[in-house]
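Here the structure comes first, spelled out in structure tokens, and everything after it is commentary.
The complex is shown incomplete by one protein chain, all other protein chains being positioned as in the whole.
First chain written, first letter: the chains are A and B, and each begins at residue 1.
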Amino acid sequence: MKPYDAIIIGGGHNGLVCAAYLARSGRRVLVLERRERLGGAAVSEEVFPGFRFSVFSYVVSLLRPEIIRELELPRHGLHVLPLESTLTPLADGNYLAQWNDHDRNRRELARHSLRDAESYDEYGLRMHHMARAVKPLLAMAPPDPASLSPRDLLGMASLGGHLRSLGRERFHELCRLMTMSSADYLDQWFECEPLKATKSASGIIGTLAGPRSPGTAFVLLHHYMGELDGVFRAWGFAKGGNGSVSAAIAAAARSFGAEIRTSAPVEHVLIESGRAAGVVLQGGEEIRARRVVSSADPRCTFLDLVGEQHLPGELVSAIRRYRFRGSSAKVNLALGELPRFTCLPEPGAHLRGAISISPSVEYLERAYDQAKYGEFSRRPYLDIVIPSLLDPSIAPPGKHVMSIFVQYAPYQLNGGWTDERRQALGDTVIDTLAEYAPNIKSAILHRQVVTPADIERTLGLSEGNIFQGELSLQQMFFLRPAVPWARYGTPIRDLFQCGSGTHPGGGVMGASGRNAARAMLEEGV
Amino acid sequence: MSARTVVLGAGANELVAAHLLAQAGRSVLVLDSSESHPADIGWVAPQIVRALDLEGHGLEVKSPDPWTAVQVTPGERLELSSDVAKSVESIRRYSPGDAGRWPAFCERMAQLARALESIAVQRPPDPMGEGFEAIAEVLGLSLRMRRMGRQPVEDLLRILPMPIADLLDDWFECDALKGALAGAGILHLRQGPRAGGTALNFLQHHAGCAPGVFRPPASNLRRILAKLPGIEIRKARAAQILVGAGKVQGVLVEGGEEIAASHVLSGLDPKRTFLQLVDPGWLEPEFVRALRAIRSRGAAAHVILELEREPDFAVLAIAPSLDYLEKASDDVKYGQVSQRPYLEARVEDRTLRVHVQWVPGNSADAAARESLGDLVVRTLGVTAAQKTVLLPADLEKAFGWPEGQMHHAEPALDQWLWMRPTPGLARYRTPIGGLFLCGPAMHPGGWMPGACGYHAAREVLRKA
Partner (left out) sequence: MLKTTPFHPRIAPLCASHAWRRWAGHVVASSYELSHEREYHAIRAAAALLDISPLYKYRLRGRDAARLLDRVVTRDVQRAAVGQVLYTPWCDAAGKVLDDGTVARLDDTEFRMTSADPNLRWLEASALGLEVAIEDVSDSTAALALQGPNARAILEQATDADLAGLRYFRLAHARLGNVPVTISRTGYTGDLGYELFLDAARALEAWDALVAAGRNYGITPAGMLALDLARLEAGLMLIDVDYVSARKALVDGQKSSPLELGLAWAVDLKKERFIGHGALREEAKREAQWQFAGLEVEWGSLEALYVKVGLAPQLPAAAWRTSTPVYSGSEQVGYATSGGWSPLLKKYIALAHLEAASARVGTQLEMEITVEHRRRRASVRVVPRPFFDPERKRA
């Protein structure tokens, strides 16, 4: 049997994107997914009859517009419904709402602070410029800064040229965003505490760091990169849940001729004479290919699928150093009725956007403090959406789905993630939410709690880190996952990496998969 | 118009600048408004030593040895000194594995220290600079780094933004060893060891040191500079920097005297220099905004204890583990003194000088001093006949350290190099013609006494 041109290990969104681009260029491609369903962390499951949960990732924004265009994802079923607001309820019954409409937003902000209402526009413009400045870097294969090879020197020169083209002001702003804490950065713009907290929360997503930790402004910027219809910082919900994102990409891949097999767990990469010759499935089946691409995270790829005996010592050390430290959890609810927030009891537009439990920076920082020492936050940060209000198809009529993203639930929990601790986390989350929406407990029909241990066990994401590795400066760009293996290659000939453990990192972006495919095609794959 | 140069402040930076300008033929007047000056701690760059022939004038540099010791068990201390083998023996008692890795760690960190020294003795590169000279400077720096080898370049880019806790966890397992080392990462920063950028701070304390020594030496730099001829030092305080037509015209001294000057170098922190001494009409709102954004964030207090008996240590750090330090840093985030503080105590006869972290800047009354003094004495387990406590506000009053911050501007990753203290001020010049900044808020910071003044003076002389 003729070997495939490429086997992609893992049917998460990056693996599927990589497969689609390779197939689109005429290669014969096979995707092998361990689970019975595709999508990795971008999946929709009918966990309870009639209720479709986006079990893990739950919103769309960072998916690269060029991928949406080039793979014609709308034709393959992707339909993104915009989230138009963020509500931050406060303990005293007040709230802060942020709206997409400029005038409505300003009016609401002015209720809290006239100065912040003025600052907001300038901030938005500044972040717009920053997102534009970073955008070209997302599709760049990172050059090796210590190499003297012509290709890398050219890459560094190109990077330098791009940075210089930003001009003084924007270059320095970028430097500050890359090195500051999100709290310090936002302190320079705003005075309203709930506003600062809600914005700085983007800096702690999936990250074991608090808003006062240097480096979180970078994560803030990373989450600003999302674009919907040309508008930065726009978030949406995929009709049918995040699984439909993966389904659309899979459909695109198949339309180009890619083969996809589910329930096909790969045991290890077949290495012969120092090159990747294919894979071996659990059960012993050997499938040969001219090239193998792993979309698994770097620890899994290098230490499990390959094995350190095949790898140079520096890479093994670097991968052992590469940090995961998952800190996120999910609580997915089936509701019999909508939550009634004390601050805005009547059903309204505010329920159709995101609801952020982030009343102050101190609240978030204290939540982080607990996680540092191996406990989950007694009062966690919650990012909540009720997608059934945008997409009635995911719940029975009159009933609702609520998706709650939780920070912090550290993977390294004192005593481990037992069933009791999982339930305790769920209780804590509900108790927290109940402080703002007292009817929530009686509204819950079913509850699903997903801990970092569950994420690791179900999806193979080491330590439950949703980004396949922390988004910290020490392991980004040319350092992700390790120098000099940041260009999607590996020391093993014909073995590549395409997961978000490579540049530009995590979130449902697809950029790693696309960049990897392009790098492979450039090398004559 | 007079060609006089006035220097505000008489610390090491100001005096280095004053002497270099005097050497170049300027008439220099130094206005010293401090009652006392803090000790000079830090590596003195060879360029400064040569330029002012400091060795010939009696410069003495003393490295503490052992440079730290932490209590591991009652009666047992882990000591680290400049003798790598001795340190290895001390570590081996607690972790043979760590002892085995110590020499390699020292070598790796030493390479990075050399890199940082190289960066410190140049003015900060300007990546956005126009023209050949600017690009040449950036390329020159890159090549110098690259000539050190692949590893240092990789290490530099990876390690500088890291939390010191991560760096130490990568190398070692012994809690006390990591605690002892992490102290250098959090000195004068209002962050714990798990915060990004603390590895940079750690390495800055290694610059100019022997391998395995992560505390800079002490010197008599300022005292020597004060005695060198060539400049006039006057005890006086500046009340205003006089500006006309966008340029410095002179200095108004408290008491009423106006001193005409074509150049003024201020060793005071940038906020005080501009917001207190310059007529605000000359300051653009965006510039003021950038100034206000400079973070000082002093986090340390000094406690001086007169003991009844000489203690059984020369140096002692209370830092049993990374978690201990991290927990101590948590308190200050919420405006409280660390309940279990990080202490570094050095002995001189029966005087114990203790550096205490973390102490927020919000209170400066007798009760606060009393309670901190007691906390220190309790934590060290000593009996003090007398306690002198300098809270951050006291340090500000005594030495002009804003919020008690020795570096004037917090030594954080985003206030480093071409960002220090703000991108617009990084090259010592200011929007006011003839007004320059030469204090530790500038590059390379307060770790290297005299270096900021050195660069500022050279900037003045550039295109004189």
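Here, a residue touches a chain if its C-beta (ideal position, glycine included) is under 8 Å from a C-beta of that chain, and two chains touch if they have at least 3 such contacts.
Everything quoted here is computed from the prediction, not taken from an experiment.
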From A:37, A:79 or A:115, the answer for touching the chain not displayed is A:115
State which residues belonging to subunit A touch the missing partner chain. 101-104, 106-107, 114-115, 117-119, 121-122, 125, 128-129
Tell me, which residues in subunit B touch the chain that this view leaves out? 246, 275, 279-289
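Everything that follows uses one rule, which is that only the chains that are shown with their structure count from here on.
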Give the list of subunit A residues in touch with subunit B in this complex. 145-148, 160, 163-164, 167-168, 171-172, 175-176, 179-180, 184, 188, 209, 212-215, 321, 323, 362, 365, 369, 372-373, 472-475, 478-479, 483
For a test of understanding, state which residues of subunit B touch subunit A in their complex under the given definition. 127-128, 146, 150, 153-154, 157-159, 161-162, 166, 170, 191, 194-197, 289, 293, 295, 323, 326-327, 330, 333-334, 412-414, 416, 418-419, 423
